[in-house]
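Rather than the whole complex, this shows some of its chains in their spots.
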C-alpha cells in the first residue's frame, strides 16, 4: 500500500485540505492519504517541524507531505528529500526548516531535489496555494511511482537546506534549565529534555521537584497528582513535559515559547 | 472490507488522531479507518458513551475503537468486548463506562478480554498515550485478523465491567420529568426519553407544550417553528430533544447536564 501522510496549518474550516486530497486522488487513485494533523498554528513552522518529527516513526514509510509555508510565492525553495536512514521515506514541502527535524530524526538526507519548477506541478501554478499546485502533485506522483525522485525536479546539495535551530537544555548548579518547545491544545508543555537529562541531578521519579520555583511531582501519570496538581513527566513521545491534571500547565505557569524552565529538587 | 471505527476526545488540533491512524496502517494496511468523531469534550466519558451508542448501528460491523480516558496510566482496565447481539462487532477502549452503553445496545457482552498487558501492544508502552500504544494496535490486529480476541489479552468476567448509570425519565401528575443527557455543538439538547414516553400524557404532535414552564411546539422539524422558536422533537436518533430554530436550546433554557426538564401540556 502506497501512502502519503499529510500535515499542514490549513485547518479544516476551509476546503484547502480537501482540495489537496482531491488532487492526490486524481493523480494517484490507489494511494492512501493519512492526515497527521492540519491543526498546526498558522505559519508556525517550528511547531509543524516538531510535530512532524515526533509523528514520523508511527507513520508507514511513504511520502510525508508537510505544508506550513508563510513565504509561499516568495523565494523559498520547494523540496523533496529522501531520508538516509530509511530510503522508503521521502519528505515533501517548503525548504523553510519544516522538514529539517524529521530529516535529522531519520538519519539525514541522502538525496535532495528542488521541486519548485517540477514538471509534476499542476499548471497553472498559483502564487499562493503551492500545497495544491506543487507539493500535493509531487507527493502523489512519488507515492504512486509515476515519477522517480530524480524526475521530480532539479538536484540540490543537501548542505544547502534551511536548518532549524532549537534551544538546548543545560545542567547548572541550580538545576536543569530547559525551554518551552511547544504546547498542545490541552496546555501540556513539551520541554527540550528527556528523563536521561535528569540523571545525576538527584531528581527521582515519585519525588517532589520545583518547576520555576513551583512545587510539582516528578511522576509517570496524570493520575499521580490530584486535580489541578502540577506534574513533570515523560510524555507519550519520551520527552519531558509539564502538565496540570485536567488543566493547562502553559497557563498555570505563565509560559511562552522558548521561556526557560528551571527544574530543581524540592527543598 | 475490514473496518476500525474510531471515536475519541483527542481533537484534531494535535497529531494524536493522526498517529493512531498511522499505527493502525502500519499493522493493518488493508483495514479502513472511519472516524466517528474526535470532538468529544475532553475527558467526558459519558458524552463519548452516548455518541458511541447512537452511532454504532450506522457503522459497518468491525472493531469499534473508542478512547476517552481520563485515568490513563492509573488502575483502570483496558478492554476488548465482543457484542452478544452481533459477534462481528468488537468494542475496544478503557473500562470506564465509555463502552458500556454501546455494549448494552448491541445485546451485551459475550466475551471480554483485558488488553492492559496485551502482547499486541506497541513497546515501550507510554504512561499517557494508550490510544497509540495499547488500543490502536489491539484494534488493528483484531480487524486485520492477525490476532483473535482471545489472543489479545486475558479473559475477564463481563460482570466485572464498569457500568455507566444514566438518569431516567419518569411520568408524574405534573408531566414527564426528563433530564439533559447531552448537547451537541448547536446547543440542541438530548433528553432521556422518546416519543413513546409521551404516549398517555395527552401531548400530541403539532400542539403546544411547556418545557420547564416555557411555551414550545411539539413538532417534527425545525421549520415548524419561527426563527428563535423553541421546539420539542424527536431527533435524528429517535430521542426526544429540544432545539431553538437557528439558536441554542441549552442557552435559551439555561440548562446544564442532568438538569430536570419538565414537559407538560400547555395551559
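Think of it as A and B in the order they're written, each chain with its own count starting at 1.
Definition applied: contacts are C-beta pairs under 8 Å (C-beta built on N, C-alpha and C of every residue); 3 or more make two chains touch, one makes a residue touch a chain.
Note that the structure is a prediction, hence the values are computed from the model and not measured.
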Homomeric assembly size (copies in this file), of which only 2 appear in place: 3
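Criterion: only the chains that are shown with their structure count from here on.
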Centroid spacing, where centroids are CA-atom means, of chain A and chain B in whole angstrom: 32
Parts of chain A lying in touch with chain B, wherever the complex brings them together: 1, 3, 5, 7, 12, 32, 34-39, 51, 54-55, 58-60, 184-186, 220-224, 233-238, 246
Interfacial residue positions of chain B with respect to chain A in the complex: 11-15, 17-19, 21-23, 25-26, 29-30, 42-43, 70-75, 126-129, 132-133
